[in-house]
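What follows is a set of notes on a single structure, which appears directly below.
Note that one protein chain of the assembly has been removed; the remaining protein chains are unaltered in position.
The chains carry the letters A and B, assigned in the order they are written, with residues numbered from 1 in each.
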Amino acid sequence: MAAILNSIRWLGALNAGALAVGRWVGVACMALMVVFILVQVFWRYVLSDPLPWPEEAARFGMLWLMVVAPTALRRGGFVAIDMIQRILPRLLGGVLALILLVLSLVVLVVAVRIGWAEVTGFSGRFTSSSLYYPTSGGWEKMPRAWMMASLVTGLAMMVSVVVELILRQVVRLAGRGGALPPIPEAVDVAAGAE
Amino acid sequence: MLIWFLPVFLVVLMIGLPVFFALLFAPGVMLWLSGQERDLVLLYRNMYNGMDSFPLMAIPFFMLAGELMNRGGITLRLVEFSQACVGHFRAGLAQVNILSSMLFAGLSGSAVADTSALGSMLIPAMEREGYTRRFSAAVTAASSVIGPIIPPSGIMIIYAYVMEQSVAALFLAGVVPGVLVGLGLMIVTNVIARRRSDFPPLRRRATWGEKGQASLKAFFPLLTPVIILGGILGGAFTPTEASAVAVAYAAIVSLFVLREMTWRDLPEVLLRAALASSVVLLLVGAAMAFKTVVALSHAPETLADFILTLAENPLILLLLINLLLFIVGMFLDAGPAIIILGPILGPIFTSLGVDPVHFAMIMSVNLTVGLATPPMGLVLFVASSVSGERVETIARAILPFLAVEVLVIGLITYVPAISLAVPRFFGFL
Partner (left out) sequence: QDYTFRATANSNENDEDYDGLVVFKNYVESASNGAIEVELFIGTQLCANGAECLQGVADGSIDIFVTTSGGAAGIFPYVQIFDLPYLMSDDRIAEEVLTNTDLTAQMRERALADSGDTIRIMTIGNTGGWRNFANTERRVTQPSDLEGLKIRTVVADLPQELVRAVGASPTPIPWPELFTSLQTGVVEGTKNGITDIMGMKFPDAGLQYLTLDGHAYMAAIWVMNNEAFTSLPPELQRVVVDGFAALQQATFASPKRKSIDAYAAFVDGGGDLYVPTPDEKVAFQEAASPVYDWFAQNVDGGDEMLTNFRAAITEAEENVNARRERDMP
């Protein structure tokens, strides 16, 4: 048990760090997206000189918002129907929660494996149509892999989060929930385009 | 065999797997069991590409605009303005709650944002004045579904994206239905207030001076929808770009005009929007992946044949569809429901002569109302967490309001002009 608690502390610290970095990336992406689109509108509508790149650049930013999602997951911001879990007796409910976490982990691990193959394989070799990056030999078209890496990064961070949540659930089931370090900032991030 | 992913999906959803994982798990497991492992990559790829879309960007932007307005004190101005207008009505604060939701709807695309922004302000205020907590929370939840009906709207953006419709046309089509829902809720509130004796006494009417003051303060916030729709209709920007312009406008009003927000608040506002957006984007992506397996399993054809055997008459079919949508709305978020059902149901009805924009309204309004129905009512969850009242209690208190919303769905379904008149007037049909 002590070993588990120890690994939770380590993994928790690792996750907290990675997630904090992810949140700042997300903040920057959000701000840049707005700037890019305003640039696009200004150049086209005011200067009548449309630019080719802001659309794709803004999409690049939106895709990298993915690295914020693990924070939402860790804080319980993924919407689920928890009715049955609440109806069940405590122990059964706890076991069900553990099973659900394991199912989530399976989904994530499979997705990360496919995602990594996508980024490094044929798919990643497609080039962007309007974004370039500088090299010693001049400007090169950006590979799509740089955009595709966003999702797999977010999913990989979620794997780490779910492993931590599984360990925490095991500790709780063993009746040692009180010894768990808390997850800070339970900001309510209920999902909703709705 | 593959078709079994549907029941599997329902089961894992009901036992509490988060929607995002359920949307991927059920099709994934069934592909694996039917030996179609190569198709798992299709699932992943459609998830990624489902998120990689320019029109979808309006969703994070409208969320950000909503966060900015809330932090910048714009929400408060809207509430004060509503108070000056309808505060003296029977059940005054409840009416204020509804009118504020309608105004807020013109700035925000999300019912959840509406519930948490207005709820955290108005539910305590209503309680202080003597309304029960369950009634206050129910009014808040019921009226916040107006948020995605009156433009801008995250749901309409998703619908337009999946069904290749004009976002502008859908936005315009939502105006009248949204106002109708609002008026309906106000009437029900009035009826309830007449029959109940435990409601607080009437408040005094605001003086003309107070009205003028409130209008002045609400002027800049209320200009937002004018800028959004005016800019779109005037050719300055596309609907997606309009959402970024709305962000810029909200930032300017909050930082420089109302000055209730400082630059230091900006990172947190951006983060809140990024958090909510990332979750929605994942859901959209997962729903797009799910949709792929819907196609692979030939579910649409089967379902379309089945639906057409139920009835030939489009009027009866529309009734059945409304029932189906209402039930689906109880279990699924509006976004994923639209992504999955839109491509199946849309073509059936347009081939029967229903205008695609009209059908978009039927579907979006119905699924939006579903946000306020248990067990999977997002708005109910948020109202519960904002007010501290139990979801089940709010769900019971909300019934009369739901009844009027169902009535409005009926009106929208059978009177196409309610949806089509405004977009037609502006030449979008």
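Methods note: contacts are C-beta pairs under 8 Å (C-beta built on N, C-alpha and C of every residue); 3 or more make two chains touch, one makes a residue touch a chain.
In this text the structure is predicted, and so the values were computed from the model without any measurement.
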Touched by the hidden chain, restricted to displayed chains: A, B
Residue among B:S101, B:S143 or B:T292 touching the omitted chain: B:T292
Option touching the unshown chain, where B:V11, B:L202, B:L216 or B:L233 are the choices: B:L233
Which of B:P55, B:P314 or B:P400 contacts the chain that the document leaves out: B:P55
Of B:L103, B:A168 or B:A246, the one touching the omitted chain in the full complex: B:A168
Those residues of chain A which, in the complete complex, touch the missing chain: 44-45, 48-50, 52, 55-56, 118, 122-123, 125-130, 144
Residue ranges of chain B at the interface with the undisplayed chain: 38-39, 41-42, 45-46, 49-50, 53-55, 160-161, 164-169, 232-240, 291-292, 294-296, 343, 427-428
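Just so we're on the same page, only the chains that are shown with their structure count from here on.
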For chain A paired with chain B, centre-to-centre distance based on mean C-alpha positions, whole Å: 24
Residues of chain A defined as touching chain B within the complex: 23, 26-27, 29-31, 33-34, 37-38, 40-41, 45, 55, 58-59, 62-63, 65-69, 71-72, 77-85, 96-97, 100, 103-104, 106-107, 110-111, 114-115, 117-118, 123, 147-148, 151, 154, 187-194
Parts of chain B lying in touch with chain A, wherever the complex brings them together: 12-21, 24-25, 28, 40-41, 44-45, 47-48, 51-54, 56-57, 59-61, 64, 109-113, 116, 148, 154-155, 157-158, 236-237, 240-241, 244-245, 247-248, 266-267, 270-285, 331, 333-335, 368, 371, 375-376, 378-379, 381-382, 385
